[in-house]
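Sharing a structure here in structure tokens format.
As you look at this complex, bear in mind that one protein chain is not there, while each of the others sits in place.
Chain IDs A, B and C follow the sequence of writing; residue 1 opens each chain.
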Amino acid sequence: MNLKIALFGIAKEIVGQPELTVTAPEGQPVHQLLEQLRTDYPALRQLSSLAVAVNNEYAEDAQPLQERDEIALIPPVSGG
Amino acid sequence: MNLKIALFGIAKEIVGQPELTVTAPEGQPVHQLLEQLRTDYPALRQLSSLAVAVNNEYAEDAQPLQERDEIALIPPVSGG
Amino acid sequence: MIHIDLTDQPIDVAAALQSVEADGAGAINTFIGTVRNRSTGRTVVRLEYEAYDSMALHQLRKVAEQAAEKWPMVQKITVVHRKGTLYIGDVAVVVAVSTPHRAESFAACQYIIDTLKQVVTIWKKEFYEDGDVWVAAHP
Partner (left out) sequence: MIHIDLTDQPIDVAAALQSVEADGAGAINTFIGTVRNRSTGRTVVRLEYEAYDSMALHQLRKVAEQAAEKWPMVQKITVVHRKGTLYIGDVAVVVAVSTPHRAESFAACQYIIDTLKQVVTIWKKEFYEDGDVWVAAHP
């Protein structure tokens, strides 16, 4: 399946574009997507934290991803 | 000496006037003035608290009073 | 740095907020006390605040100074208290505190309103449909 991943803040700067499409096996868990992205973009490893959001909620490491999910990479937030 | 005592809130209502003049021996301590006022106006004994202010500061029980002092009777405050 | 006022006119909340703005202050905490329609189960029609003005102003300033001493990063403090007759929704008191970081703005503002209620010589009389009471006067 193809996953579209929205990118924000420093993650968008590291990847160099606001959205990324990656090919992954059906139901791939969040932690494997993160590992793949960290391998492709080693600068992501330097961040204080890196989370994945699925449909506007923070996702657990083991959560399986679906092609229809709205997925985003969440570097350390700093609102307020 | 004569002490002029400013009255506020429920103390003013109990005494029935905004200011009271009492005659007292020179250097009378605060607690004796309070006892005298409570004797003259027993309803003052019903209050949750009753303090004396001297020159805009809360006074200790033992503090001696002078004729030139600005004295006030302070029933329980309820600002804010 | 400290601005204190006791007024029989409606309180200008926006002006109070503006008065604590500072380029070094990233955090402003504000407490606004308004007249509620209920008190100890009774329907409130109006309030009257009476003040011992000179002492109230002196004590308000002391409380603000104590806050600035306890939280030295405090930039500016404004406290404005109303007196006279107030109706439901009217603003009775505004406390505004600016600090570089947010935790101190909350702590200092709460200290000021809590201490104000204990020491500042202002008395509130609540008027209900069927009577009136000097608040806190009796146990």
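What we mean here is this: a residue touches a chain if its C-beta (ideal position, glycine included) is under 8 Å from a C-beta of that chain, and two chains touch if they have at least 3 such contacts.
Here the structure is a predicted model, which means the values were calculated and not measured.
Asks: Which shown chains does the chain we cannot see touch?
Replies: A, C
Asks: Suppose we count only contacts with the excluded chain; which residues of chain C make the list?
Replies: Residues of chain C in touch with the missing chain: 13-14, 17, 21, 23-38, 88-89, 100, 102, 105-106, 109-110, 113.
Asks: Quickly run down the residues of chain A that touch the omitted chain.
Replies: Interface with the chain not displayed, on the chain A side: 6, 8-10, 13, 46-48, 53, 56-58, 70, 72, 74-80.
Simple rule for what comes next: only the chains that are shown with their structure count from here on.
Asks: Just how far, in Å, is the C-alpha centre of chain C from the one of chain B?
Replies: 25
Asks: What whole-Å value do you get for the distance between chain A and chain C if each is reduced to the mean of its CA atoms?
Replies: Taking the mean C-alpha position of each chain, the two centres sit 48 Å apart.
Asks: Would you kindly tell me how far, in whole Å, the mean C-alpha position of chain B lies from that of chain A?
Replies: Chain A and chain B have C-alpha centres separated by 71 Å.
Asks: Among the residues of chain C, which ones contact at least 2 other chains?
Replies: Not one residue of chain C touches more than one other chain, so the list is empty.
Asks: Name the residues of chain B that each touch 2 or more other chains.
Replies: none
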